[in-house]
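Moving on to chain A:
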Amino acid sequence: MAIERSESDELRIGVFVCYCGLNISGTVDCEAVAEYAQGLKDVVAASTNRYTCSEPGQQEIKNDIKEHNLNRVVVASCSPRMHEPTFRVACQEAGLNPYLLEMVNLREHCSWVHIHEPEKATEKAKDMVRMGVSRARFLQPQIEKEVPVARSTMVIGGGIAGIQASLDLANAGYQVYLIEKKPSIGGVMAQIDKTFPTMDCSI
Partner candidate 1 sequence: MTDVGRHPRIELMTLSEVADVQGYIGNFRVKVLRKARYVDEKECTACGDCIDICPVIKPNEFDLGLSTRRAIYQPFPQAVPAAFALNMEECLGNNPIACGKCLEKCEKECIDYDMQDEEVEIKVGTIIVATGMDVYDPTELDEFGYTRFENVITSLEFERLINSGGPTEGHLIRPTDWQLPKRVAFIQCIGSRSEKRGNPYCSNVCCMNTIKDSLLIKDHWPEVEIKVFYMDIRAFGKGFEDLYKRSKANGVMYIRGIPGDIREDPETKNLILLAEDSNSGKVVEHEADMVILSIGLIPSAENSLIRQLLTLSRTSDGFFMEAHPKLQPVDAPTKGVFFAGCAESPKDIKDSVTQASAAASRANILMSAGKFTVEAITSLINEELCKACGVCARVCPYHAIEFDKEKKLPARVIEASCAGCGTCGAECAFDAVIMRHFTDQQILGQVEAILEENPQDKVVVFACNWCSYAGADFAGISRLQYPSSIRIIRTMCSGRVDENFVLHAFKLGAPVVLVSGCHFADCHYINANRWTQKRVEKLWDKLEKKGIRPERLQLEWISAAEGLKFAKVMKEMEELRQGVTLEEIEYTRKEL
Partner candidate 2 sequence: MVVKEELLKKTQAYYCLDCGKCTSVCPISRFNGGFSPRRILIGSLTGRYEETLKDEKLYTCLTCGLCGTRCPSDVKFVEFIKSSRFEGQKLGNLVPCSHGGAIQSLMRIMTSPSLEQRRLDWVPRGAQVAEKGEVAYFVGCLPYFDAFFTDLEVNSLKIAKAAMKILNRADVEPVLLKNERCCGHDLLWAGDLDNFKKLAEHNINAIEESGAKTVITTCAECYRTFKIDYPTYIGPLSFKVLHITEFLIDSVSQGKLNFKKTRKKVTFQDPCRLGRHLGMYDQPRMVLSSVPGLSLVEMERNQQSAICCGTSGWMNCDAISKRIQSYRLKSAQQTGADSLVTGCPKCYIHFKCAMKDPKMGKELEIEIKDLTSIMADALGR
Partner candidate 3 sequence: MAEEADFKCLRCGHQFKAPYSPKDEPQERACPQCGSNSVRRIKEKAKGK
Partner candidate 4 sequence: MAKKKKQEEFEPKIVVFACNWCSYAGADTAGVSKIQYPHNVRLIRVMCSGRVNPAFVIKAFERGADGVMVSGCHFGDCHYMFGNYQAKERFEVLKSLIHLLGLEKERLRLEWVSAAEGGRFAQVVKEFVEDVKKVGRSPLALTNI
């Protein structure tokens, strides 16, 4: 399989377990999870925080990156669909490529869905952190590329919405192509007599 990590690149993983108030810690023993994480291979720092997404929480990540010279970060908190962008920025601000972050979804996929089984949930949380660490080992920096954006737009449909969008963009200085299937623009709006709530003419 491709892209082998170079041997010299020593792995230094930091794990941050979030309480999310009581959302996670109410079910999962976060301290035990952090302790477990500490024992995993390549993990050099593991800690807990009441709200990792808060300003102080993010600051702690940044501090730890610098202090422990971390080169991979695992945040065990909520869904990446929620806070991945937040933590990516935190990594970036600490000088770490944002793609070297891995998130473990303890809240949506563990604490909330196993509320009545705290012990099993804690075991699952450990497993999930192990999964995250395991994936983090193979994370690679990624570079986002930029593409140019042409200063012209196509509007499909010449009803009221198409007309408005075309005029706005044309007035902003862009070239607009307005595509209409019928011989005239106007759409359904043109067929209507007066319009609510002002009772004035539609055309």
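Keep in mind how these were chosen: all candidates are chains of the complex that A comes from, given by their letters.
By definition in this document, contacts are C-beta pairs under 8 Å (C-beta built on N, C-alpha and C of every residue); 3 or more make two chains touch, one makes a residue touch a chain; residues count from 1.
As the structure is a computational prediction, the values presented were derived from the model and not from experiment.
Engineer: Quick check: counting C-beta contacts as defined, which of 1, 2, 3 or 4 touches chain A in this complex?
Structural biologist: 1
Engineer: Show me the residue ranges of chain A that touch candidate 1 in the complex, using the header's touch definition.
Structural biologist: 1-3, 79-82, 99, 105, 107-110, 112-117, 120-121, 123-124, 127-128, 130-135, 137-140, 142-170, 172-199, 202-203
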